[in-house]
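Only one protein chain is missing from this complex, and each of the others stays in its spot.
Every chain is named by a letter (A and B) in the order it is written, and numbering of its residues begins at 1.
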Amino acid sequence: MVKSISMALAVLFGLSALPAHAQDMPTLTIYTYDGFAAEWGPGPQLSAAFEPICGCRLNWVAADSSIGTLRRVQLEGATTEADLIVGLDTAIAGEARATGLFADHGLTLDDLALPEAWTDQQFVPFDYSHFAFMYDTDRTTTPPKSFEELIALPDDFKIVIQDPRSATPGLGLVLWIKAAYGDRASEIWAGLKPHILTVTREWSESYSLFLDGEADMALSYTTSPAYHIKEEGDETIKAALFEEGHYPQIEVAGVLKSSDQQELAKQFLAWFASSEGQKIIPTTNWMFPVVDLGADLDPAFAGLPQPEKTLHLSDEDILANSSAWIDEMLAAVQ
Amino acid sequence: MLTLPHRPVRIALSITLALAIAGLIIAVLWAILAAATDTATPSRVDIPHLLRMTSIQAGLTTIFSLAVGMALAWSLNRLRFPGRDLVVGLFSAAIVTPGMVVAFGLLSIWGRNGWINEASKAIFGFPLGNPAFGLSGILLAHVILDGAFAARILLARLDAIPASRLKVGQSLALSTSQRFRLIDWPAMRTSLPGLGAIIFLLAFTSFPIVLLLGGGPANQTLEVAIYSAVRLDFDLVGAVRLALTQIGVCAIVILLASASTNVIAPPHGGSTTPLWRDGAFARALQWLVLALSTIGFVLPLLSVLIDGVTGGFGRVLVQPTFWWAFGTSMIIGSASAALTLVLALALCLGRSASSGKALRTLLGTPSFAYLAVPAVVLSLGFFLLIRNLGLAPERAAPFVVIVANSLLALPFAVATLGPPLDAIAHARGKLIRSLGLSGWQQFWSVEYPLLGKDIGLMLALAFCFSLGDLGVIALFGTQDFQTLPLMMFRALGAYRGNDAAAIAAILLIGTILAFVGLPRLFERIAHARG
């Protein structure tokens, strides 16, 4: 009884949140998305590795989504407790920059191994992967090699995608098709329409539908197969590579101007983008690291096929047009 | 007539509570408007189209759910078989299980690779098709969730028919259809408007199921548009405008329902069902309804259990995080259930003590607040209010979740406690008044003992709603504050489908236990002191 009362107090008042001795250390408060801070996500391991180096404490605050972190600091403005945001991506970096809330990182990021050159002054990349459709080699022997091949398949070949208004890969697909096909994008969407089983709110729902066999392909990442290889020894889940090239998701972190721990925050970013921080990423966030880890990269990743061509859209272009592109997509598949 | 006991305190309390809930909604919307900046791109939403699509979907869901619920309640009321309580518990469990769990359970039965198509392939050599997506999928999932819930509530009404009425009916040798028309229908009728309104609103605002099974942006709800306005476009003024549209539509439904639930339910209590069997044809029909419902409702949930047990059950149970999340869920669930009981009693006792139609209608509305206000708007507003008060959102999170979960369960709690309280006030009003019982005596000696089972059912409902809630916790959970559904959701987002399946199964087991156990427990407690 005493135990359950003390547990109740701990849940309601968060008494267990802080170990007593940690209270006089400097604390970096980091807003991130849900999965990043989860027990099996990168957050706890990053804390364990970085805290002894800096003599500080990392306080991960998880919002429900990546864009949720940005909206939260926008709402909080200068009064935000966040020192950093970890987990925005290139699709919303332009909008985030335009808020004027982010400070320059001031780092020289020379040894990055990204599919595109990195010149961003505010945001530091920490992982990436290309958007791609997953298929199961047991069910699909010859996957389509382009959007046009996919469209040409019989209508009962089903794909699941995500709503661009709520899920990062959903927005990624809109950008991907736009980058690959420009003005022909709505034609591609109309062609995809009969193949779309459903448009889910979250990535996880689409992916589960695909694993359950309800759909033949699901929109995900080229790195997704690594999870099944590493954790389940399953080599049948593969990414279908398209000849048009693939659009990447590059996840980034940035320091808020309002933070009173600028130096510490930048120290964290520099460490995070180094191979010390990066070696934690692949098997916790299931994305590629942004530096060449060499032999430290898990073989499940090293063997993954990579797209030959990476597509690109500028921040300005995305900021100015993404709403219109989403409308175009919604109108075409409606 | 002055036969209703005179209870100014009860009425004042419930009016205060109603005003407080209204004030909370206004404060939430105001906080959002105050935080809005004009830099946002206004969101572009075809509101009439959305309203039309959503209304069709919700209307069909309501009709089907009520029809299925009545048929099922009718069958269950008549049939006695081993495991009946468990079946009833499973039916009740559907509505409080996270929508996603039910949707995936549905798919493993009805989907392309589901049991039914697999069976058909094995027997006939071809699949039967895939009804699980599109409007048919949405309706199927909603009828599973809501039809089973309707059945549970209506079954309680049928089980409460006084034995004397059944004896009279039996001695008059009423036919099956006469029996339904003269005895069953009047008992169920009073619950239908409230139930219909709840189901309509649930379907109208249903978010995850519509998105998962909808098949595309054609089947969307206002909630999706609001989510998009808040998150993607950051158009807070637009979000408030959309929220007001939704509140407006819901308010019409709520007022209609609240105004039409004035018919008084039959006296509650004594129901030792005499053995009055319907004719052979009717009994065959009852068994058929039960068999079909079991395939439709119970199998999807059963498949969730099987997936969970065969998946990562052991792996999940050894994680300390699981036990911490489990404890958190229990504590949040118990606190929400207790708060729901207090709120529901305040509203229902006040409503049953008031005779004016306008006042009764007014007091019938606040319980629906959570259904009418989009969750994403509510949570954003709570977040802003808490910050405006100078509190840290993480600190306030557990309390916000408890309050929000209570509001979520409130319409169901009121639908459970309202009719029997009204019945007591009307059937026993004269005696209570002439004895000059105090409000406290009336509650403690009369209402509480008679309501024992209903209070148990209500607590089970509220507890399970909180146990299965993903909408609120997803927006307020933190690393240190995570409930089982949030843990499940996070596992699913990290490729850990097996863990998610195991947690889903555990949630379902907890729900069923609560539904079978709590009403019995409370009936016993209430009677022990009678």
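Criterion: a residue touches a chain if its C-beta (ideal position, glycine included) is under 8 Å from a C-beta of that chain, and two chains touch if they have at least 3 such contacts.
Here is the rule we go by: contacts and distances are computed from a predicted model.
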Missing chain, UniProt name, options "Phosphate transport system permease protein", "Serine protease", "Sulfur carrier protein" or "ABC transporter domain-containing protein": which is it?
"ABC transporter domain-containing protein"
Which displayed chains make contact with the chain that has been left out?
B
By the document's definition of touch, the residue of B:Ala12, B:Ala34 or B:Leu435 touching the omitted chain is B:Leu435
Please output the residues of chain B touching the missing chain, sorted low to high.
1-3, 5-6, 269-270, 428, 430-431, 433-438, 441, 445-446, 449-450, 527, 530
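Here is the rule we go by: only the chains that are shown with their structure count from here on.
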Cα centroid separation, chain A vs chain B, in Å, comes to 35
Which positions of chain A touch chain B when the two form their complex?
4, 7-8, 11-14, 16-17, 34-35, 37-41, 43, 60-62, 64-65, 67-68, 71-72, 74-76, 79, 81, 158, 163, 165-166, 193, 196-205, 207-209, 211-214, 224, 227-228, 231, 286, 323, 326-327, 330, 333-334
In the complex, the residues of chain B that touch chain A are 35, 37, 41, 44, 100, 104, 107-108, 111-113, 132-133, 207-208, 211-218, 224, 227-228, 230-234, 319, 321, 327-328, 331-332, 335, 383-384, 387, 392, 394-395, 398-399, 474-475, 477-481, 489-490, 492-497, 500
